[in-house]
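The block underneath contains the structure these notes are about, expressed in C-alpha cells.
Here the complex is missing one protein chain, while the rest keep their positions.
On to chain A.
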Amino acid sequence: MDISTQNPAAPPALPPDVERKRAARGATRPGDRVFLGLSRGSGIFVLVLMAAIAGFLTYRAILAISKDEANFLTSFEWNPSGVPPQFGIAVLAFGTVVSSVIAMAIAVPIAVGIALFITHYAPRRLGGTIAYVIDLLAAVPSIIYGLWGALILVPHLDGLYGWLDDYLGWTGILEWNGGAPRSMFTVGILLAIMILPIITNVSREVFRQVPRMHEEAALALGATRWEVIRMSVLPFGRSGVISASMLGLGRALGETMAVAMVLSPTFDISASLLDPGGGTFAQNIASKFNEATVMGRDALIASGLVLFVITLLVNGAARMIIARRKEYSGANA
C-alpha cells in the first residue's frame, strides 16, 4: 500500500512523529493499521471512561441537588426521600476529614519508623522478610480489616478510651461517656492500620535509594546512626514520604466497608471524637444504599461525586510530587 493512498483527513489526531516514523518505514500494512487502531482505541477508551465517570456522576448529582431544599454543602440533614427532599454533606465531609486526619497522624510516623527499621536498623535478612510480609499485608482486603476491627479491635479499646478520658478528657475533644467505642477515633485507628503497609512500602523504596555516598560521608564525619538518618536520609526521602502519605490519604478517604462495619453512624457532629456517631462519604453510601429510592440514590451519587473530586485532588497532588522526582517513584507498588 502506498502512502499517497492515505486519506489526509483520516488521522488528524496522529502524533506527528509516529506519522514520520511510519512514512520513513514506507509501509502502512493492514496488520499495522489494525493493531495501531486497536491499541490507540484502548487508550482512547480509558479517556472516554474517565470522562463518562465524571459526566454521569455529575448528571445524576445535578438531578439530585436541583431538588434539594436544604443547603447541599452546609445542611446537617440526610432525608432525600422526604417531602421536600433535604440533604447536605456537612456531617460527611467533617467525618471524612477527621477520620483521615487521625489516621494520618498515627500512620505516617509509624510507617516512616518501620521503613527506617527495615532499611537502616534491622539485620539485612530480617529486614527483607519484614518488607515482604508488609507487601503481602497491603493486599489484605478492607472487608477483613473491617471484620477484625469490629469484632476484635472495638472490644479491646475500652481501656484506651478510659485512659484518654481520665487524662485528656478535660480538652472536650477526648471526652468519653462510656458508649461503645464505635467512634470516629476508632475509625481513625483502623484506617491507620490499613494504610500502614502502603505508606511503609513507598517510603521504604525511597529510603533505599538514598545514595550510599551521602550516608558514608556522614558516617565518615563521625555522625551517629540517627544523625545519618536526619542529615542524609530524611531530607532525601522527604518528597517520597509526602507522596506516600498522600497515596495513603487517598485510600483512607475512600475507604468504605471497614468504616461502615466499625462506626455506628448518626447524622450529627459531636464535639468529642470518642462519642459514637458521625459518618463518612463512602460509609454513608454503603449504609444508606439499601433503603434508598431513586431520589435517595441520586443524592448518594451527589455525595459520591464530592468524594471523587476530593480523592482526585489528593491523588493528583501526590502524583505531581512523585513526577517531580520521578526516579524515586514507588507509586505503582
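The rule is simple: a residue touches a chain if its C-beta (ideal position, glycine included) is under 8 Å from a C-beta of that chain, and two chains touch if they have at least 3 such contacts; residues count from 1.
Operating definition for what follows: contacts and distances are computed from a predicted model.
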**Candidate names "ABC transporter ATP-binding protein", "Beta-lactamase", "Pyruvate dehydrogenase E1 component subunit alpha" or "Phosphate transport system permease protein PstA"; UniProt protein name, chain not shown** = "Phosphate transport system permease protein PstA"
**Touch residues of chain A, complete complex, unshown partner** = 13, 15-18, 25, 27, 29, 31-32, 34-36, 38-47, 49-50, 52-53, 56-57, 59-60, 109-114, 116-117, 121-122, 130, 134, 136-137, 139-148, 150-153, 159-160, 163, 193, 196-197, 200, 224-227, 229, 247, 250, 253-257, 261, 282, 285-286, 289, 294, 297-298, 300-301, 304, 307-308, 311-312, 314-316, 318-319, 331-332
